[in-house]
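Here the complex is missing a single protein chain, while all its other protein chains stay put.
Order as written gives the chain letters A, B and C; numbering starts at 1 within each chain.
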Amino acid sequence: MLKRVDVRFILNPEDVKLKNPVFIEGLPGIGHVGKLVADHLVKELKAEKAVEIYSHHFPPQVMTKNDGTIAIPKNEIYVYKSECKCPDLLILVGDFQSISNEGHFELVNAYIDVAKKFKAKRIYTLGGYGIGRLVEEPYVLGAANSKKMVEELKQYGVRFEDGEPGGGIIGASGLLLGVAMLEGIEAACLMGSTSGYMVDPKSAKAVLEVLMKILKLDVSVEALDERAKEMEKLIAQIKEMQESAMQWKGDEDLGYFR
Amino acid sequence: MLKRVDVRFILNPEDVKLKNPVFIEGLPGIGHVGKLVADHLVKELKAEKAVEIYSHHFPPQVMTKNDGTIAIPKNEIYVYKSECKCPDLLILVGDFQSISNEGHFELVNAYIDVAKKFKAKRIYTLGGYGIGRLVEEPYVLGAANSKKMVEELKQYGVRFEDGEPGGGIIGASGLLLGVAMLEGIEAACLMGSTSGYMVDPKSAKAVLEVLMKILKLDVSVEALDERAKEMEKLIAQIKEMQESAMQWKGDEDLGYFR
Amino acid sequence: MLKRVDVRFILNPEDVKLKNPVFIEGLPGIGHVGKLVADHLVKELKAEKAVEIYSHHFPPQVMTKNDGTIAIPKNEIYVYKSECKCPDLLILVGDFQSISNEGHFELVNAYIDVAKKFKAKRIYTLGGYGIGRLVEEPYVLGAANSKKMVEELKQYGVRFEDGEPGGGIIGASGLLLGVAMLEGIEAACLMGSTSGYMVDPKSAKAVLEVLMKILKLDVSVEALDERAKEMEKLIAQIKEMQESAMQWKGDEDLGYFR
Partner (left out) sequence: MLKRVDVRFILNPEDVKLKNPVFIEGLPGIGHVGKLVADHLVKELKAEKAVEIYSHHFPPQVMTKNDGTIAIPKNEIYVYKSECKCPDLLILVGDFQSISNEGHFELVNAYIDVAKKFKAKRIYTLGGYGIGRLVEEPYVLGAANSKKMVEELKQYGVRFEDGEPGGGIIGASGLLLGVAMLEGIEAACLMGSTSGYMVDPKSAKAVLEVLMKILKLDVSVEALDERAKEMEKLIAQIKEMQESAMQWKGDEDLGYFR
């Protein structure tokens, strides 16, 4: 039986004994910026899967994999026991957010509950900040659930712009900050500026670099860099096509005057 | 954990010891009339926050503030212990109504429950009555859950028009009257006539003036007055622009006959 | 507090002591045929209100009445203790059906529960059968939850047409038959043929006449008759206007040939 929100512990929080862990969320969203960073961290840190979360609020379907097997929608929380200056980490990744409004609240309750069971002291949610045009040099916009944390983040180059993002922060990245506030857990959202039109590994890299500074963490950014370069090639090709299309259209127009 | 409807008492009703308090609701709605009045009262009376209400029926997001911190959707109930002829007050304010149909009922149940815990004897819900055109001299339309209260309100200049508003009263302002009726609590809705196209502080002032007479309450209306004047300037500008646009169009049309 | 489905008994079933009562449902639907018949019966029989049903599945609003008071959406069940050959009656009337899919099931569960508490032996649900064009001589289409009842209804002139209505019977009128079947209660739906475009008292009269034969009941049909005549006048006027519009258009067209 799959419960409405079904949290399954693969590792027992009491056995894992994380030390003041930081909880990082990177679910799908604008430019998939948060997801790119969190997936990258799980891979680079070889983090271990600790929790699986299934829910009636995910789409009622399974996905098909290349080997003929299927996957049921789920989110996962990985743990990383630090061997460096970086704190222990809990990393929430997955392919889905709730498809219903109420479901967002129920899932965020579950995420917070897991964070508390592992005694997380801080939460960083990762996302994109869509600005509607191509971003050459992405920066990181912040929002936090305490003024103290706002000040702290400014020191890492995180920008705070009056009331931005104007439409608020929707979904898990936003609600986690709100519910954490009510639970007395410090939390901030780091948003990489991005067009909002496509998956953006360059913006993800900007977020990752800030996050590494904050966490005193050092992982290779090569994989994101490569995806960013591929993406830039693709964008360059699209631009070129657009320009030659305009050129061609220009030639045609001139034709009327010959 | 955030419950489906999560009522958190900051002040204990038994400690506050209100005396036959009147419950006032001013949530967002037509012309934001009710919200303007209720927010104004909280500010002018320096009312104290007594209750916070969170809910899965609010939008699944947080709002961003100018200082970089966030706010999770919530409604609030303030208390005012009267030192004049006015009764003690409970004032419900906030930025949201339910985004689901069922949620309206669940939230209104919670509001009524708080009202009863504070032993409220009466409820006034505040709103706008949209008439689809600019209103020079707004008046206050009423609806009540008892004939006695209808008669009483008429003496304060509240108008009752056959079956108006024709579409009923939607959301908390309406349902509070209905559920209060079933609980044996007298309740009325005061609606300021308004275009329905924009925030209307002038209509709010009209409602506030009636409410002050009813409650034998005296607060400055200056802040609403100022907002009303700003709004009128804005409307005058828009009208001028429309007229000059029509003028210009008129000139152009005449051009055909020169 | 208003429960999700909130059934409030005004009369105690054990005190009322109905004798094998028949349960009649007439909620809003196609042509308001069922509602017209049930409201008419309640009025003519001076039936007594026994139950009020409130629900989160009704629209989240109150209606405004001409005297300035409000009404919260509710359905009602009236009882009629027979003094003639007719059986005792329970009559379900109201202004709303569920506005959510799931709500229909929850409300029908409640209706069936009331029917059982009053020991109802049979259920007749009343509705319209929309055929998409004006009906001069409405007839009554039937559907039942037992073959025995189908045969019985045929003797009263109720028609059964292969699989009609083709789209099934939606809402309380249909579901009541289905859930009653599972509870071992005989139930049938009587549908007056109607255009489906407007309130149809003539179709309601046809249904009422069949119902009176079935129940050995005799009530005046005058009120329905009068509403039917008013409706016919209205339709005649509309037709006349349409014809003169066509006439006028015809004249205009001829103009080209003069």
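Before moving on, here are some points about what is shown:
Following the convention adopted for this analysis, a residue touches a chain if its C-beta (ideal position, glycine included) is under 8 Å from a C-beta of that chain, and two chains touch if they have at least 3 such contacts.
Just so it is clear, the structure is predicted and the values come from calculations on it, not from any experiment.
Considering the whole complex, the hidden chain is in touch with A, C. Residue-wise, the contact with the chain that is not shown comes from C:112, picked out of C:2, C:79 or C:112.
Across the entire complex, the residue among A:86, A:99 or A:212 in touch with the chain not shown is A:99. Across C:2, C:92 or C:177, the single residue that touches the chain missing here is C:177. Interface with the hidden chain, as seen from chain C, comprises residues 98, 101-102, 104-106, 108-109, 112-113, 142-147, 150, 153, 160, 162-171, 174-175, 177-179, 181-183, 189.
Interface residues of chain A with the unshown chain, by the touch rule above, are 1-2, 4, 54, 56-57, 59-73, 99-100.
Heads up, the rule we're going with is that only the chains that are shown with their structure count from here on.
Between chain A and chain B, the superposing rotation on Cα atoms measures out at 90°, rounded to the nearest 5. Of all residue numbers seen at the chain B-chain C contact, under half occur in both copies; the interface is built from largely non-matching residues.
In whole angstrom, the spacing between the mean C-alpha positions of chain A and chain C is 54. Chain C has its Cα centroid 39 Å from the Cα centroid of chain B. For chain B, the set of residues touching two or more other chains is empty.
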